[in-house]
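Just one protein chain is left out here, and the rest sit where they should.
Just so it is clear, A and B label the chains in written order, and each chain counts residues from 1 on its own.
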Amino acid sequence: MSDYAQLILWLIPGAPLIAATVIALFGKLLLGGRSHVPCVAALAVAFAASLMLLVSIVPATFVESSGTGAEYIDEDGQTFVQIDSDTAVSPAKGAVATGYEWLDIGTLNLRIDLRADAIAAIMLAMVTGVSLLVAIFASGYMHGDPGYPRFFAAVSLFVFSMCMLVLAGNFLQLFIFWEAVGLCSYLLIGFWFKKPSAAAAAKKAFVINRIGDFGLITGIFLIWTTFGSTDFSKVLFDAAALARVNTEQPGMIQLICFLLFVGAMGKSAQFPLHVWLPDAMEGPTPVSALIHAATMVTAGVYLVARSTPLFVLAPQAQLFVAGIGAATALISALIALTQYDLKRVMAYSTVSQLGFMFMALGSAAAGREYATFAVMAAMFHLFTHAYFKALLFLASGSVMHSMGDVIDMRRFSGLRSVLPVTHWTFLCGALALAGFPLMAGFWSKDEILAALSNGIAHGQYKTFFTVIFGVAVLTALLTAFYTFRAYFMTFWGPEKFPEEALQPHGHGAHDDAHDHDHSHAPVVHAAASGHEMVHGDARPHDAPPPMAWPLRILAVCAVLIGFVGPAHLFGPYIENTPGLPDVTPHHMSLPLMLLSAIIASVGMGIAYQWYVKAPSIPEKLESGLRPLFKLSHGKFFFDELFTAILVAPLRVIAVCSSLFDKYILDGLVDSVGAIPRLMSQAPRRLHGGLTPAYAATMLIAVLGCVFCVMQLFAAN
Amino acid sequence: MPGKRAIRPLGGLAALGALALGFQLVAGEQNINGAIYVVVSTFCLIAAVLMITNRNPVYAALWFAVVTLCVCGLFLLQSAPFLAAASIIVYAGAIIVTFLFVIMLAQQSGSSGYDQSSRQPLFASIVAFTLLGTMLMTFQSWGEQHAHTQVSEAALPKTIGTATVVHAASRPTEKEQVGELRGLGRALFSDFLFSVEIAGTLLLIASIGAIALAPRRAQGTL
Partner (left out) sequence: MNGSIHPTLLVSAALFALGAIGFLTRRNLILMILSAEMMLHGVGLAMVTFGQIHQNNEGQIFTIFVLTVAACEAGLALALILSLYHRTKSLDMDLWSALREDDLPSPVGMDSSNSPAEADTRPAQPILTPAGLPLDPKTPLQPTRTSRGETTTHV
């Protein structure tokens, strides 16, 4: 049994790693346009392994605990901890495969090991599944791009890093792959590195993530100094140690949780570190779907959920999490209201939904017994959100693909009949995001509202959670509105195409600020022109099969996947995660479901009224509420604010440092270098190039030597 | 001015005779060896001075030949007949002739400026004569140490540490003189056999090197 478990555990990150290596080594030379084959194959293998893990991990065929069990080393030298579940202090279920001892310095014993439990299995299934679909989509979307092998190598590397992050068995390994996914994100945002905006966006994402990572690594250091280990089994699942630390250093766990959440804020784009995510849309659309909507940005949620045993001891940190989540959700929803860039609307919606997840996680402040439900709600929303947000992004990509890389919603409309596949799949995703009843987003958003209502009903922070609940409801309304605003602006109204979509070749008018994907544009238009020759008129074409099928599959998921919640599959599954507190039975609350259904319908109704029935209303509102519109359209001017209060002083410091370096440090070095030059001024006169002059010098030296020898003789 | 040209060697010879006479007077030795020694050494020094001062490089080379011959004479007087013969063959026979050949080919266009003026003669003379004085002082101090003891092999150290100072075969036997060909040959091919082989190899390498270094040129030119 253990061999089988180890095999699938190693297969999940191993297959993408092999694919990444193969593509990176041979992609340019041998694979070329077939570079997606190893990537898709590896992701399929990883997905299959993840599914096997998903079904095999919870029946508790292998269980793991901290040290009390019998430990044996199998033939491969890999340690596998096995324990009889009856003797375990707390039912800690999961599989561990130890790779090798990486570092053993003093008390820091660091092993690269793979550790899977229920929450990790769900994450893995979601990550590999979405990655597989996105990779298939990208094989059509990225076709003909000069960086085609590079793209798939980076995507494979990303999936490897993400799986290792999820499978990490200690905080340091988690941090390493936390950075690795950040690196992949950097590489893929800056995929079209010749575009200045893409390079700047990649740099921005990297730098802002560093701020969060600083918090994370500091938190990990604190964990190490406090617990003496970074292993999950010794930090999170050792109830005795947690209780001891909690009584001895009550403030320490608060601090650790706060710092860990700072890390999560950076990675998951929470206010005020959210500014990098919308800019990250400079990358190719599949990357936006995979990394910046479905998987990587949820790493922060995963980290906080994973650290629940710590967070339940730190209610203040949980309140902070909830507050930041609420602020993020509201602010980004407000920004999304007025954006005209389809991908940016989706990006802000991602930020907003991540805020929702953190709100749910923060609701555990109501009491220890509600933590499991809070985690479940957050993870459920993470899970459903991954599917419908990936779908929305891929559908946006499909729209871009057809519109000649134009993404400004003001320049096209009425695409419903031209792009039927894209239209229907986008609609499924939009309904799910808006929380339309029975769609995926409906169930998960409902769970979050239920978790927040727990906070109102119980615990000592009732007022706080009332405000948070209000913000959540308002944000849900705004979400429904802006989602359908984008939907109606794109697919309804009079049929209108930008001229880029109609040009048979080339992409002449590309001074538009929104031409994201112009590197592969010639191929798009070549395909479009081929289409035209058959039909005789210039109309944009819908997604080709490699792009259409992932869309269809994701659309089905977006509609149906939510039913794992009400079907009592998801909640009980995640309760098997080790370290989660005991569960209180939870029942679905009909009034809440009714509330969220009404909210979604109202938001959609307003959008329909304003953007289909009476398109003049938004314009009137825009002119009537000019300052508010500007505030929202300008993204609350966070970038400008950061430039003023952070970048400008730093730039002054940089200029000062540069001057210091140039004139003082360099001057110092130069003056040291000038000493030999000055000292050589006299002797270099001797260096006249004449051989006899050198001979004369030699003779004089011989003279000196003879004198010395004579003196020696005389002394003797 | 043929007259002046005729007077010059005459004056030189007169000076030579005067010098010889002076040396004789100072030394007070009346044997023929001493007289020959004085004449040869004086002539050697005069030839050397002329060699380094003559403006015509051909004459200078010829004066160098004279110096070589005088040195060979001194070799003879120092009981080194084989060395004298070898030097004459090597220097006067080979080196001087080759150099003269080169000089004459190179001087086809007439006298050149660089032979007319010397470079910093005063400085060079001061350095060289200081060197000479130092050497003489060294010799003198050495002579003072050994003046009163008959210099013989017995007085010299046989070994320094473990290294042998005087090779056994280098010592002339009872019946021989120093510098006799028999003793020289015995020493060369017993004690110094490896050195002889190395010297031979060196000659071979040098000849190959000279051929490799010599510039490719058209027939009949340098």
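Here is the rule we use: a contact is a pair of C-beta atoms (placed from the backbone, for glycine too) under 8 Å apart; a residue touches a chain by one contact, two chains touch by 3 or more.
Just so we're clear, the structure is a prediction, and the values are computed from it rather than from any experiment.
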Of the candidates A:Gly33, A:Pro572, A:Pro649 or A:Pro692, the residue in contact with the absent chain is A:Pro692
Which chain B residues touch the hidden chain? 23, 26-27, 37, 41, 44-45, 48-49, 51-52, 57, 60-61, 64, 67-68, 71, 74-75, 77-80, 82-83, 86-87, 90-91, 94-95, 98-99, 102-103, 106, 112-121, 123-125, 127-129, 131-132, 135-136, 139-140, 143-144, 147, 151-153, 156, 166-167, 170-172, 178-179, 183-184, 187-188, 192, 195, 199, 202-203, 205-207, 209-215, 217, 222
Could I get the residues of chain A that touch the absent chain, sorted low to high? 666, 684-685, 687-692, 695-696, 699
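Convention: only the chains that are shown with their structure count from here on.
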Quick one: report the Å distance separating chain A from chain B, using the average Cα coordinate of each chain. 91
Which bits of chain B are touching chain A when the two form their complex? 119, 123-124, 127-128, 130-131, 134-135, 137-138, 141-142, 145
In the complex of these two chains, what residues of chain A are touching chain B? 690, 692, 696, 699-700, 702-703, 706-707, 709-710, 713-714
